[in-house]
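Read through the structure below, which is laid out as structure tokens, and then see the notes.
One protein chain omitted, others in place.
Chain nomenclature is as follows: A, B and C, assigned in order of appearance, with residue numbering initiated at 1 for each chain independently.
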Amino acid sequence: MLILKGVSKYFGHLGVIQKVDLEVIKGERHALIGPNGAGKSTLFNLITGYYRPSGGDIYFKNTRINSLAPHEITRLGIARSFQIINIFKDMTVYENMRITITAKHRMSLKFGCRIVSLGQIREESEFVLSRVGLLPFMDEPAGTLGYSQQRALEVGLAVALDPELLLLDEPGAGLSPDETRAIVGLVKEVTVGKTLVIVEHDMDVVFDLADRISVLNYGTIVASGTPDDIRRNETVKEIYLGNVLEKKSTARV
Amino acid sequence: MKPSVKTITLLLLVVVLALFPLLGNKFHTYLFIECFIYSVLAVSYYMLLGHTGLMSFGHAALFGVGAYASAITLIRFSDLPVALTVLVGGLSGLLCGFLIGLIVLRLTKIYLAFGTLALSQMIWAIAWKWRAVTGGDDGLTGWSARQVTFPWLGQFGLINITFLYYFVLFFALACVALCWYFTRTPFGETLSSIRSNQNRADFLGINVGRARLMVFAFSGFMAGMSGALFILFKKAVAPTFLDMSTSFNILVMSVIGGYTNFLGPIVGSFVYVYMMEYLSSFTERWQLVMGIFFVLLILFYPKGIVRMVQQFAKKGSFIKEKRGVRIKC
Amino acid sequence: MMFRRGVIPERNERNQNVDNQLSIIPVLLLHGLVYGMLIFLVASGLTLVLGLMDILNFAHVSVYMVGAFTCYQVMQWTNSFWFALMVAPVACAFLGILIERFIIRRIHGSGHLNELLATFGLAMVITEVVNWIYGSNPLPVRAPSQLLGSLNLWSDVQYPLYRLFILVLSGMVLAFMFYILRKTRLGISIRASVQDRDMANALGTNVATVSMVVMGIGAWLAGIAGVIVAPYLSVYSGMYADMIMDCFAVIAVGGLGSLGGAFIASLLVGQVQSFGVIFIPRVSLILIYLLMVAVFALKPSGISGKNE
Partner (left out) sequence: MLLQVKEIHTYYDDSHVLDGVSLEVAEGETIAILGRNGVGKSTTLKSIMGIVPPRQGSILFKNEDLAHKAPFKIARKGIGYVPEERRIFPGLTVRENLIMGFKRGMGKDTKSKEAIDRVYSKLPQLGERDATLAGNLSGGEQQMLTLVRTLMGEPELVLIDEPSEGLGPMVAELIFDMIREIWLQGISVILVDRSLMHTCVMAARVYIMVKGAIAFTGTGKEVLKSKEIQHKYLAV
């Protein structure tokens, strides 16, 4: 489904992503974990076209998508959510969803008919909103929703595009433990049969959701495998518990 | 279906406007013509700034290009029906809007502001310098004696105020209705999504670049039309139509009425024209008073009159908004 | 409000005779250098404020015009150019600080659009006030007697003394500004605040006062530019429109918030103006805009810096 070959990204001389190879098989739930600043979000931005890779190639269903603009990549069937809430804050929840569904049907630039006349779009919008549990808040401006509801809308917009590959960037960020469980339940239910790549800090979310996990550290993938291999993996333990040093030596920096 | 309060008031308004020249005196009819023209211009600017959030500071260029294009056609083709010259103004505005949109395609916020301002100054410089075509400093005149013939209604001169009133009213209503319709279409909602969060719109698969070009072209068409109507009214065109102060006046109209919603610019243009009229009877420095009023408005109440009325209405809550038919004003 | 004047119209007509005798390249280079330095005096303040507070302050260029008209006014009263050169920039510095204190600080952070509208409106108001008091046709300002006539540079090349004075003075002023920025503690605070406002704040620098100081210095520089340009270009309310377009060109070409970029861009714009006026007069007026259009099209991400 998604193949990254030797992808790297440099900001100035700072190598944020170095020679990453990653493969995500159709229908798989893949989690990307790693300490802060390991480059997880940057990798996300590379796949979705926000950044252009400095080296290597990205293939989606074996078509090369390196130089495509975000809206072109989205139309191929990749949808993403954002770590920092990135919804249409001053528009109502229903309008947020209607924009997404209209975009999905490629009708965004049509001016032949009034938008209220499109019954099908209205039904689809209400259907997705009900699945995400936001139907009662239909007419509220999205910005006034509670944080967990905004999170649900954030994920809802990505899911509404009915993509073949869904990328979720820390869906549980800033949520209380039970709110996180609710979002995880929602993600599970909504991504049945779909391919999912998720970036997440919260280990319970990762182990609850992921079939395979890749660990990213300083821009390179250091380990990849099932949740159990990762838990037992030595290098991963060391990354998470910090460097346990035996020998001490002063070296020139 | 039962017509809501809003549609009744709308119909009533149109009837009043239609009968106005018969009962009102000449002075107000004259002012109303100017208000209509500026309303079309202000609404075309709303499509860019208020609806799509594109901070274009060079809107006078689109207005001026329309004015000049129709002026030139009026002079060169004396037998062409006047209505066609208005369309010529509109189409040239559309083309100019498209070109400007293309050049500033990837600019946002501050950079879009000074980019569009620079382009409009460029067009002003061309109009000012290209004496052979645009008449340079003194501009163009010479179509005031123009006659408009209608198959069944007979002939009317441009200087006949009542005829001009209906002529302009017709175009103004058509333009405003078209803009209103556009905001209700999927394209209209896409434009609001660009205002609200262009980044997210991009990631939903919306071709933001093409949408921006389309709205620049459409807004240019409207502004060009209002430019063409303006020269029929003023019987002359000059480079000042294109300069920075005209763009600034458009901003003033939008801010007075409230640039974030559809009715704002229309209300703003009426207030602007009447303020201009009364201020200039006191001092010929009305532009200065207007400028100060504008800065104070921005500093203390940028939302504008319509929002003020709405808040007042909400508190009074006598306008019931039924679910379904909710017009987002 | 009449913007009758083109970019540098008087200089076309008035010194057409002077220039075509000396149409040697070095003179044009000098010509461009002089105008480039003038633009930089104004553009530097604009760039610093843009870098520090992320606000494009249209009113900053009005301060330049106010400097020119104050010079005219002081010359009317005291008839001494040197006194005007002392007083006007200081007055402009105060005006700059007042603008920052009561308008920019109040509107700061309320969204890009309101900031732009406020400064744009303010610029229009200042232009109108100047129009009201002084009318809109050019008012001549006599250069001081010591600086009249022209200097024999080499072999047969004559160059107006006053323009050399502009070059020397602006060079000295810029050197002084360079010293402040590079060597003094205040300069270090200014540069640090421009690079990372929050970190400078967290280290104990009161960024708010730094902004006011920057505004004051920028206005002072713009005031100097206004004063020394008065005898050269005469004083007219269209100065605002001409200078702001050159400043926009400098920002478009020079990149955002970087003084070094702005300096190089100013000299480039100066040369384009100088050579354009002579070689392709008909098109010279829109040369700057074509330059900007090229920049918009070629590297829009370049000038828009952070492409949100």
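Some notes on this structure:
By definition in this document, contacts are C-beta pairs under 8 Å (C-beta built on N, C-alpha and C of every residue); 3 or more make two chains touch, one makes a residue touch a chain.
These numbers come from a predicted model, not from an experiment.
Of the chains on view, those touched by the hidden chain across the whole complex are A, C.
Considering the full assembly, C:Thr205 is the residue among C:Ser170, C:Thr205, C:Ser234 or C:Ser284 that touches the omitted chain. Residue A:Arg231 is the one among A:Lys26, A:Arg64 or A:Arg231 that touches the chain missing from this view.
Check A:Tyr10, A:Tyr50, A:Phe127 or A:Tyr218 against the missing chain and you find that the one touching it is A:Tyr218. In the complete assembly, the contact with the undisplayed chain comes from C:Ile188, out of C:Ile188, C:Ile264 or C:Ile278. Even with one chain removed from view, subunit A keeps its contact list with that chain: residues 33, 35-37, 85, 146-147, 150, 170, 173-177, 201-203, 218, 230-231, 236-237, 240-245, 248-253. Seen across the whole complex, the unshown chain contacts subunit C at 184-186, 188-189, 191-192, 195-196, 198-207.
Quick note on the criterion: only the chains that are shown with their structure count from here on.
In terms of inter-chain touching, the protein chains here are arranged end to end in an open line. Compared with subunit A, the chain whose C-alpha mean position is the greatest distance off is C. The leading chain pair by number of C-beta pairs in contact is B-C. Legend note: the chain whose CA centroid lies nearest the centroid of all displayed protein CA atoms is B. With centres set at the average Cα position, the gap from subunit A to subunit B is 43 Å. Rounded to whole angstrom, the centroid-to-centroid distance between subunit B and subunit C, based on C-alpha atoms, equals 34 Å. Multi-chain contact residues of subunit B (touching two or more other chains) are listed as 199. The touching residues of subunit A, when paired with subunit B in their complex, are 48, 69-71, 74-75, 79-80, 82, 86-91, 95, 98-100, 102-104, 106-116, 118, 139, 157, 161. Within the complex formed with subunit B, the residues of subunit C that make contact are 1-4, 6-7, 50, 54, 56, 103, 106-107, 110, 112-114, 116-118, 120-122, 124-125, 128-129, 131-132, 241, 245, 248-249, 251-252, 282, 285-286, 289-290, 292-293, 296-297, 300-301, 303-304, 307-308. Partner subunit A is touched in their complex by these residues of subunit B: 181-182, 184-190, 192-193, 196-197, 199-208, 210-211, 214, 323, 326.
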